[in-house]
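Below: one structure in structure tokens.
A single protein chain has been omitted from the complex, and every remaining protein chain is retained in its original position.
And then chain A:
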Amino acid sequence: MEDFRQRIASRVAKELKDGDVVNLGIGMPTMVANYISEDIEVILQSENGFIGMGPIAKEDEIDKDLVNAGGVHVTARKGATFFDSATSFAIIRGGHVDITVLGALQVDEKGNLANWMIPGKRVPGMGGAMDLVVGAKKVIVSMEHTAKGKAKILKNCNLPLTAKGQVNLIVTEMGVMEVTDKGLLLKEIAPNISVEDVVNATEASLIISPNLKVME
């Protein structure tokens, strides 16, 4: 399980380029920060109101006035800036975030995303997710391929949507899929599994890339 998560996070990190402004969602997406190459500078945005977020604060670095969007004490890099929530969402909705990485309950072949509620069961709320998915230039879903053996990559999401048609890339422990006009394109596959394994774990139709690569 932990190995899955590391594989996903390290693969997502390869999508980030020097100078990108990136928002990482709570949970597994946060782990992506641990795998960013030291050769590039990525600016992390936190929707509670700052850019230039650093690693999680160690005990002696805790500043009571500095938390990330998950309420966890973090550090700020040199040149970090703080602003109100309206400015934060101007950055998000206004297209100034290059990449947002989020988890998902379901995602489908049209790029629809459901990640904010399970009616009657769990209703945490959407927080900033709906704005992030609509506003970021590139939306990456990072998640485990299935939930207890049940497909999460579907023909059509049946949970309430976070946004329609906004997802660009799906990274799971089994592979990397791009959302295209024609459907989901399987571009990379994890080592030691077959295309058939991925197809069987996916409800959506997959187009297999002629240049299918092994996921690093």
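Going forward, a contact is a pair of C-beta atoms (placed from the backbone, for glycine too) under 8 Å apart; a residue touches a chain by one contact, two chains touch by 3 or more; residues count from 1.
One rule holds for everything that comes next: contacts and distances are computed from a predicted model.
**Student:** The chain that is not shown, which UniProt protein name from "NAD(P)/FAD-dependent oxidoreductase", "Imidazole glycerol phosphate synthase subunit HisF", "CoA transferase subunit A" or "Amino acid ABC transporter permease" does it carry?
**Tutor:** The UniProt record for the chain left out of view names it "CoA transferase subunit A".
**Student:** Consider the whole complex, including the chain that is not shown, and state which of A:Ala9, A:Val32 or A:Leu66 touches that chain.
**Tutor:** Here the residue in touch with the unshown chain is A:Leu66.
**Student:** Taking the full complex into account, find the residue in A:Met31, A:Ile140, A:Ala163 or A:Ala190 that is in contact with the omitted chain.
**Tutor:** Checking each option in A:Met31, A:Ile140, A:Ala163 or A:Ala190, the one touching the absent chain turns out to be A:Ala163.
**Student:** For the chain that's not shown, point to the residue among A:Met130, A:Leu185 or A:Ile207 touching it.
**Tutor:** Only one listed residue reaches the unshown chain, and that is A:Met130.
**Student:** Using the touch rule from the top, list residues of chain A that touch the missing partner.
**Tutor:** These residues touch the chain not displayed: 46-50, 62-71, 76, 82-86, 88-89, 92-93, 112, 122-131, 134-135, 160-165.
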